[in-house]
Structures are given as C-alpha cells and as structure tokens.
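Moving on, here comes subunit A:
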Amino acid sequence: MKSPKVVTSAAAAAVALSLGLSACGGSDDSGDGGGSAKFDAGSTAVVNASDKKGGVLKYAQPDDFDSLDPANMYYAYALNFSRVYSRGLMTYASKPGTAGAEIVPDLAEAKGVVGEGGKTVTYTLKQGVKYEDGSQIKAADVKYAVARTFDRGVLRNGPSYFTQLLDADGYKGPFKDKNLDNFKGVDTPDERTVVFKLKKPFSEFDQVVGFAGQTNPLPQAKDKGERYGLHPFSSGPYKFEGDYQPKKGGVLVRNEHWDQATDPNRKQLPDRIEIQSALKAEEIDNRLISGSVHVDLPGSGVQAAARQQILTQPKLKDSADNPLAGFHWYLPINTEVIPNVECRKAIVWATDRSALFRAYGGEVGGEPATSIQPPTVAGREKGTDFYTKADANYTGDPAKAKEALAACGQPNGFSTKMVFRSDRPKEKLAAEAMKQALERVGIKIELAGYPSGTYTNEQFGSPAWTKKEKVGLGTYGWAPDWSTGYGYLQPITDQDAIVDTGNSNTSVLKDAEVNKKWDEVVSIQDPAARAKIYNEIDQRVREQAAIIPNVYAKSLLFRPSTLANVYLHAGFGMYNYATLGVTG
Partner candidate 1 sequence: MGDKRVARGRRPELVDDAPGGAASAPPSSFVEVRDLRIHFPTDDGIVKSVDGLSFALERGRTLGIVGESGSGKSVTSLGILGLHNRRNARVSGEIWVGGTDIVGADPETVRKLRGRTMSMIFQDPLSSMHPFYTVGKQIVEAYRVHNDVSKQVARKHAIDMLGRVGIPNPAKRVDDYPHQFSGGMRQRAMIAMALSCDPELLIADEPTTALDVTVQAQILDLLRDLQQEFNSAIIMITHDLGVVAELSDDILVMYGGRAVEYASVDDAFHRPLHPYTWGLLGSMPRLDRERTARLNPIKGSPPSLINVPQGCAFNPRCAFRDLNDGRSETERPELVELEPGHQAACHLPLDKRRELWESEIRPKL
Partner candidate 2 sequence: MGAVGLLLIISAVTFGIFFLVPKAAGVTSDDLAARFAGKTPDAATLEAIKDRFALDEPVPVQYGKYIKSIVAGDTYDTGVETIDCPAPCLGYSFRTNQPVFDEIVDRAPVTFMIAIGAAVLWLLAGITIGVVSALRRGSVIDRVSMGIALAGVSLPVFFTGLLSLAFVVHRWQLLPEVNYRGFSDNPFSLLLPWICLAFLYAALYARLTRAGMLETMNEDYIRTARAKGLPERTVVVKHGLRATLTPIMTVFGLDFGLLLGGAIITERTFSLPGIGQLALDGIYQSDLPVVLGATMVVALFVVLANLIVDILYGVVDPRVRHS
C-alpha cells in the first residue's frame, strides 16, 4: 500500500482465467447462506441472504473518511461506502466472487463507446434517474462533476486521472473559472449524453470512471466546494440526515427518489444507516463480536486481540472470513542504489521466504506470492519463480546467492540499508528476517524504521531521499486503483510514474523494455491482449530482481450474525456495503 490511508482497494479477475482463484469459484448469485455460515464462507458467496426491510445498520471506524465528497476520496472503503448515497456513470458489479471486480454501467446505459481512434469515450444516461429532491440527473451535472476534479487545491484527496487523461490542459476548475464552457474535456450534446475527450487513447477508461466517484453527478448549485463532503447531495438509495460530523459520525435515511429499477447494484434494506467515527479499533472489534456494531468500515480486518479470540473460538470463527485482501506485501529492491542486477539477484536468492511468511502472520496472514500481481487482478497469471520459491517452507539458497555475488564482483558481499514502518510489527519482523537471511551470504543490512505517516511520502516514497541515504530495499505493499494489470503494475514499475514525493515506483525502476510496453498497452482495446502484456511486465520486473515477491495479504473480517447479504467484494477487497441489510 502506498499510503496508510488507502486501506485496501483490491480487485479480482474480471474474467475467470485466473489460476490462483480456483478456490474462489463460488457461484455468482448463491442465494443460500442464512445464519449457519462457516468460516470463510463470505469470501466466495452471499452469507445470510435476505431482502428483509427495516432495522438500523451500524458502521464504525477508528479514523474517518478522507472526505464524503465522492470526487474527493481515495480510501477504498470510502469509495465502497459512497455507493450507498451516490451513483456514477460506471461502477463495480455487486456480485460475490470474481464477478465483483468487473466494471459495469451504473447511471450509464452501457459501457463507454470508444470513438475517434480511442480519443473519445461516450456514455448515455439512463432514463428516470433522480437526485434526492426528485430532480432529474442531467449530463451537464456529470460534466460539472468532472470539471471540479480539475481544482486540485479544493479536491485534493481524489485521483487525478481526468486531469492527466482529458484534453483540457490549462483548465483550472469551475471554482476559479466560473464559465463551464471553458472546460473542453467533456462534451454534453444533449441532456443524456456525456462525451469524454482524451489527449490520447486510454484503453481502461471504463475502469477510471468506475473505480472512483469522480463522475458522480451533482448540480452546480448544490456544490459547496471544499465543504460539499459534509453533506453530499444524494443520488443513491440513502441520503444524509443533517450534516456529517467529521470524526464523530452521521446518519443516513432512505432516499425515496431512488429507483431500484434503475439500479441492479444496490439495495435499500435498512431504515437507517448510522456511522460512528473515531471509535478505537479494539473497541470496534469488541462491539462487532457483541453485535452492537455491524460493520468495521475500513474493512482491513480485526486487531490482534480479536484475531486471537476469533481463531480460537469455533463459534466466532464461523462468523469470520479470511479472504485475499487484494494487495501484496512485497519487497522492492532499489535499482538506483543497487544498479547491478547480479547483486540484486543475490539478495533474492538469499531471502528466507519462510521467515517472511511467518512475519506476515502465516496461513491467516497471507499466502506466498509468485507474481507481483495478486490473484485478485484480472488476467493475472501465476508466473514462474525467479531466484526464489513461492513456498512457505523455502528458506533461500545461499549457494546461488554467493554465485550471484561473485558475478556481481562482490564475492564477499556488500552493505546496504533497509527501511520499514516502525509502527508496524509485521514489517519490523520482516526487516529483521531479511537482515538475518542476507547476513548468511555476507550482505550486511542496516535497518532503519520510520513512522508510517511519512514513510510513503518522505522516506521510501522519495527517490532523492533513498538515493542519498543509500536505501537498497524496504518493506512495501500495494493495492491497485482498479483490478487490472495496469491498475496494479503501472504505478509501481513505469518510469513515468516516478514522482518526487509519494513515489510508488519504489524500486525506482527505469527499464526501457518495461517503459516501452507501458506506452504501447494503453492503445490496445482487447482486455485479454492487455493482460498478456501485463504478465510480461510482471515477469520482466522479477527477472530484473527489482521486486522480491513476498505474500498476498489476507485479512480476517468478522460479520455479526444479524448482518444480511454479506460477501467479500473483489473490487474493494472487503464486504460490499451497497447491498447490506440487518436481520433481528
């Protein structure tokens, strides 16, 4: 993960090609469930299916949303929750299993229609879609929604894909430039048609539109700028009752103007939805188990104490799921600091995968990784191991490592620095395991921990800093914006993705072959053809020993027995919030 606030944004294969997901072959619409669910049942199927209306659904979170403005959020759980009160042109399908990772039409009638050689994408709005005050949703409102994402000072939390992709250079956003006609990135030929104009073709535009809420329409008159997130104008099944109070919470009630007929991806079951913020994580776990809170909003799993309790008590364990969370804890090797590939290979060969596997929690914490892309990514292939083995018992091959060191011209080893997040015990353990394993072949590691609040921006996320401090490797984890190879691999391997602060390409990889593939792939419209290239890039990066695969993260989620329609959503890596209900 790049930043502590992006909790999980997982994904799964849109197409059922994935070898790694053989265990997740649950039927798309399993109507069974109903109370007597078993451990991990919610990872693949609907648990406690029910269309019973009424009740109060209670969410709790230890921190708070980055914002409730759908265009100004990046937390996966916030994006998940935003579907409760807001709709966009496209969204993830509300289905268990791999089908959930697919981007499907929401307000749009169909997927984007590509034109002008890939430089336009056109969507048509459904008939009869309305806001919470009963007024019609219009194409111009979508244009306005996209336009406001250009003001990065006001909507600073959200993704910046539209500013990068749309042909609207120099546009400052509707707050500084009040005339919306000056925004040329979107055209609205009539009330129901939205045409995006791209600088150059981008083959995964549906994903860009669907993974986040930046096309969720709002009338210009309803915009409150920075403060819109305190009371977003609803287009979904629920609307806010009064303002949301940051770090305290808020209440949503049914939106009578939402029409189930236009929306297959959401349900309107509970009477009320209550959010309590700033509740300590341990306390949330306690209340989940006692049933007074239904959902732990961040969806990243329970804390250590509850984990212990749940895994040791069969009754509680049956109410828990242990899904792949959609991200991969891997170890980037800085190619700028250790430029010789043989030296990097030596590190990979010497790595004790068994110790790392245990550091990240063993069976419940994850599974050993082969490819960089986790199994939840659409079209991902398992791939072959390079200089290591994806095996929970593999402790490394010091002899091979020595050979590589000799080839590198450093037969007696060398010294480098490894960084980790000091407030994350797992990463500290992993760093210590690396130090121990590498010392076997004479590679001396100096460990340095930094707070997670600044780690991904100012230390490991700053190429200048890692170069200056000679940081050869570090702990890292990554969740994609959307679950394709592009979403997963491009930010962490493309030279163009390198930024000065908050850099995600932490290997500082500047590989010509990889760069070339990234330039080409955006024009290819066939998903399967793109997936093939993504897998090639995945392999190339490992061949270059720029990333040591480690474990695909699994989380431990708890679902109280009164929570209905619970299932793991592949697109968000946590339960799907748009369809939940409460029973009893």
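A word on the picks: all candidates are chains of the complex that A comes from, given by their letters.
The rule is simple: contacts are C-beta pairs under 8 Å (C-beta built on N, C-alpha and C of every residue); 3 or more make two chains touch, one makes a residue touch a chain; residues count from 1.
None of these values were measured; they are calculated from a predicted model.
S.K.: Which numbered candidate, 1 or 2, lies in contact with subunit A within the complex?
M.R.: Of all the numbered candidates, the touching one is 2.
S.K.: Which of the residues in subunit A end up touching candidate 2 in this complex?
M.R.: 2-3, 6, 63-64, 66, 73-74, 148, 151-154, 156-160, 163-164, 175, 223-227, 229-230, 245-248, 276, 278-280, 282-283, 286-287, 289-290, 292, 453-454, 457-458, 461-462, 465, 481, 491, 497, 499-504
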